[in-house]
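Of the protein chains in this complex, one is absent; all others appear in place.
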Amino acid sequence: MPDMAKLTIAQALNQALEAALMEDSAVVILGEDVGKDGGVFRITDGLFEKFGGDRVIDTPLAESGIVGTSVGLAMAGMKPVAEIQFFGFIYETMDQIASQAARVRFRSLGRYSAPMVIRAPFGGGVKAPEIHSDSLEALFTHTPGIKVVVPSNPYDAKGLLLSAIDDPDPVLFLEPMRLYRAFRDEVPEEAYRVPLGKASVVREGTDVTLIGWGPSMALVLAAADELVAQYDIAPEVVDLRTLTPLDEETIVTSVQKTQRAVVVHEAVRTSGFGGEIAALIQEKAFLYLEAPVLRVTGYDTPYPMTMFEDLWLPDTSQVVTAALSSVRF
Amino acid sequence: MPDMAKLTIAQALNQALEAALMEDSAVVILGEDVGKDGGVFRITDGLFEKFGGDRVIDTPLAESGIVGTSVGLAMAGMKPVAEIQFFGFIYETMDQIASQAARVRFRSLGRYSAPMVIRAPFGGGVKAPEIHSDSLEALFTHTPGIKVVVPSNPYDAKGLLLSAIDDPDPVLFLEPMRLYRAFRDEVPEEAYRVPLGKASVVREGTDVTLIGWGPSMALVLAAADELVAQYDIAPEVVDLRTLTPLDEETIVTSVQKTQRAVVVHEAVRTSGFGGEIAALIQEKAFLYLEAPVLRVTGYDTPYPMTMFEDLWLPDTSQVVTAALSSVRF
Amino acid sequence: MTDGMEMFPLIQRLDEEGNLIGDLGVLSLADLKETYATMRFLRTFDERAWNLQRQGVIGTYAPFKGQEAAQMGAVAALEDTDWLVPTYRDWAASYLRGVPLEHGLFFSKGHPSLGDIPAGKRVLPAQVVIAAQTLHGVGVAWATKLRHEKVATVVTFGDGATSQGDFHEAMNFASVLAVPLIFFCENNQWAISVPLARQMHAETIAQRSIAYGIEGFRVDGNDYVAVANLMHELSERVRNGEGPFLVEALTYRLGAHTTADDPGKYRAIEEEDLWIRRDPLVRLERWLRAQGQLSDEDLAAIDADSERKVEEIIAGFREALDISPLVLFDSVYATLPSTLASQRAQFEARVKEVGA
Partner (left out) sequence: MTDGMEMFPLIQRLDEEGNLIGDLGVLSLADLKETYATMRFLRTFDERAWNLQRQGVIGTYAPFKGQEAAQMGAVAALEDTDWLVPTYRDWAASYLRGVPLEHGLFFSKGHPSLGDIPAGKRVLPAQVVIAAQTLHGVGVAWATKLRHEKVATVVTFGDGATSQGDFHEAMNFASVLAVPLIFFCENNQWAISVPLARQMHAETIAQRSIAYGIEGFRVDGNDYVAVANLMHELSERVRNGEGPFLVEALTYRLGAHTTADDPGKYRAIEEEDLWIRRDPLVRLERWLRAQGQLSDEDLAAIDADSERKVEEIIAGFREALDISPLVLFDSVYATLPSTLASQRAQFEARVKEVGA
């Protein structure tokens, strides 16, 4: 048995970054406060001290600059891992992500590529100021050329991040900030990989498929427990892990079995990625469906002032209710 | 009968802008090349000459600057109508749209507002360079606080633009560039309004609901003709006109009647607004549906190099095929 | 290459020892006594807010300790009709423009009223996206120019903000459009853990004015007398159509970036000590004492008064906590769209359910 330790997501990510810096001299980490400070969430803690200021670089305060220079670094053979301090600031850099990083390969017909990772903490629940808690992942699922990866637990966090850094294409890697230190899991010491593009069936079941990713997995799993314990319902739970390119097969196979699905995300409802999942399921499994695909999501308001974020955010009871409506439809 | 003239969309928009400048001294037009040049598509033609450089302003080449200063202008009582030269450059200004303009009212609990319009030509089919033809409307439908309006014909273009300028909230106004001069319609001389938030049932029918907006309406209408003429199928055609806030009622009512729906857009498929519409229909009209809601969309690649754009873009035959699959499902 | 320090010598009127260099300019002794009392009150508030966070009463708070003179000076010359476009650390500046300090607590609490500026006060709500407000400042100033109002606008931002593209676009637009705006940089020399020398290679922020063909100034931001006098001169000039200007106020963040930050990780205690000696309060106190205008009793009275006012603020803040969560739905749009209305109804049911 390999060496294991009980780690938080934050620690698992830190291990992955350290392993990547050790393995490949082309890897550099850049962003605001990632150096001495170790990042505002301490994900890069200790790396500046270990690898020095040429590998772990505090940049000026400019997100487009961070991603734009990363594109250049990547095109010239480096493997930048850029941190955007909070996902809400990603808007500043959308041109450099969507029109630049995502198109390097396409624009050059494969002559150039932009192997780079953009890491960002995201999601609510930590009482942060405005713009800090927004879930904007759907925007990037609408952008061909990049991959969107969202871990929900320490094991996946480490393995997915290492795969993202290996990947020959740009990857947006979203870290559920509420879960950074929420719990610990067994995480192997060595540098293993979890493949991109593969959803994980976290729990098998027959009555309804619950689909989530990242921070929502915490409620999905709690809801699943409750459904089993209180209602004798056997939900199948799918953690997407990679949003694009999407593992359609796992989703469709599951729903063909359970004939019902509930998608859960924190992002506002309209045009959230839940819409895409619902559209896809009804396209690919129409004749199997016994109930509409339901969505448990944020409301169509800006992310709320945090006095009321707990009321605004989807919670376990909403997932349970949706699953019950689906089963009883 | 009011005075009418046969106008193109381009002319109708120009009339609307002129009327707005005449009606309200708070209205100013700003953007790249909107002055003497009259805009690269000549939508602001003649306005600089008529209203002068304090009302029709050529700005420096900076989209975030254009929208960001518009937010300030609007908060201080002006009504800016900003032009983004091509919608693909909207990424440069997403923070100023989504985190700023869209949140002014929310952030200030109603004390301030940002009544402003951001106009942008969008969509493909005119053999423009990369980034110029992208359909990114879905991104903004995921942003509470702004409205997204997309006309498809000269009459609506004028009436919707005037409503957008009147509106107390920020409006993203997307102009189908391929249709700017594609055809003419009767357009009243006076400054009338077409309300925001109301879809239009362009053709009544019973067999399948075809849903589109902006440039896609051209193919939807052609497909509808073909379905009637060749296949004896009576499609109902819905032109959304406003994407958010969405006129759910019109959509749901129509699908409850026809029991089938096809959504058409040029944007790439994954997480396009078609996904939201499909998700919504299956949620709200599940028991009515005789077939899955189908989507006719762009492929999940970057907008293609234009040698092949006609092959890449959705066309009438694809809409017909989808409608037939739906009806024959 | 240009020597920024030489081109933009530091403007100072009251040095660290409390010695006046030259005169008070447009200020009077009375002004300074009042300013000192207010500054001390603001310091009391700021330290108290820090503690409130520690006690869990509010969330993350960004203290302005050390920057009081810069903030107060920035707005010292503004009239009721002038505008202030502040950044998120500017509770002192905003307070002087009529925004109650409760708003600082609202902001940290995540209270919906955080940006509900009192009617008639020409201050924009603070927003957190670094430098985004610099463009709003340009727009506001431009609006006043288009309407031929004789009005000055001041937009404030940090040293880190000058790295953002929006700052550049704002400076460029402002200069091309010749708007009546003062860009006021509170250069506290740190952007969280990043020191100025890693933020930029230029020696001064003031020299960035040259890129836009406008006038720039570098002033001791811990010297209220210098800042206030400079702003009096520049506000008058922008009202007369001579703007825009760039002002770099050299100051220091005496505390942590926010209550969530630990400067011990990244900066030397010696540097902090150096700047504690340059505290804007200390030099005003020294000068006033030297003039025989401040006694220990005066100080005690100021402190007692400050404490009382801070208690009132906190009491007001606590009262305001009783606000309906439903307000979240009511200022998304001017009129509630029907789709959102049904979500609001669901939310209302949920609120009732959990009894919030």
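Letters A, B and C mark the chains in the order given here, with residues in each chain numbered from 1 onward.
Note that a residue touches a chain if its C-beta (ideal position, glycine included) is under 8 Å from a C-beta of that chain, and two chains touch if they have at least 3 such contacts.
Computed from a predicted structure; not experimentally measured.
**Q** Which of these, A:75, A:179 or A:296, touches the one chain of the complex that we don't see?
**A** A:75
**Q** Among the options C:13, C:168 or C:283, which residue touches the chain absent from this view?
**A** Reading the full complex, the residue touching the unseen chain is C:168.
**Q** Identify the residues of subunit B touching the omitted chain, counting contacts across the whole complex.
**A** Answer for subunit B: residues 32-33, 35-38, 40, 58, 60-62, 64-65, 88-89, 92, 127-132, 269-270, 299-302, 304-309, 311-312 touch the chain left out.
**Q** Name every residue on subunit C in touch with the hidden partner chain.
**A** Per the touch rule, subunit C residues meeting the hidden chain are 1-2, 4, 163-169, 172, 175-176, 178, 198-203, 207-208, 210-215.
**Q** What does the interface between subunit A and the hidden chain look like in terms of residue numbers?
**A** Residue positions of subunit A that touch the missing chain: 28, 54, 57, 59-60, 62, 64-65, 67-78, 80, 95-96, 99-100, 103, 105-113, 144-145, 147, 167-169, 197, 245-246, 248-249.
Methods note: only the chains that are shown with their structure count from here on.
**Q** Please indicate which chain is farthest from subunit B, where distance is taken between mean Cα coordinates of the chains.
**A** Most distant chain from subunit B: C.
**Q** Where the centres are mean C-alpha positions, what is the separation of subunit B from subunit C, in Å?
**A** Taking the average C-alpha coordinate of subunit B and of subunit C, the gap between them is 40 Å.
**Q** Averaging only over C-alpha atoms, locate the centres of subunit A and subunit B and give their separation in whole Å.
**A** About 31 Å, centre to centre.
**Q** Listing for subunit B: what residues touch at least two other chains?
**A** 95, 99, 103, 106-107, 144-145, 246
**Q** Send over the residues of subunit C in touch with two or more other chains.
**A** 112, 114, 127, 129, 165, 332, 339-340
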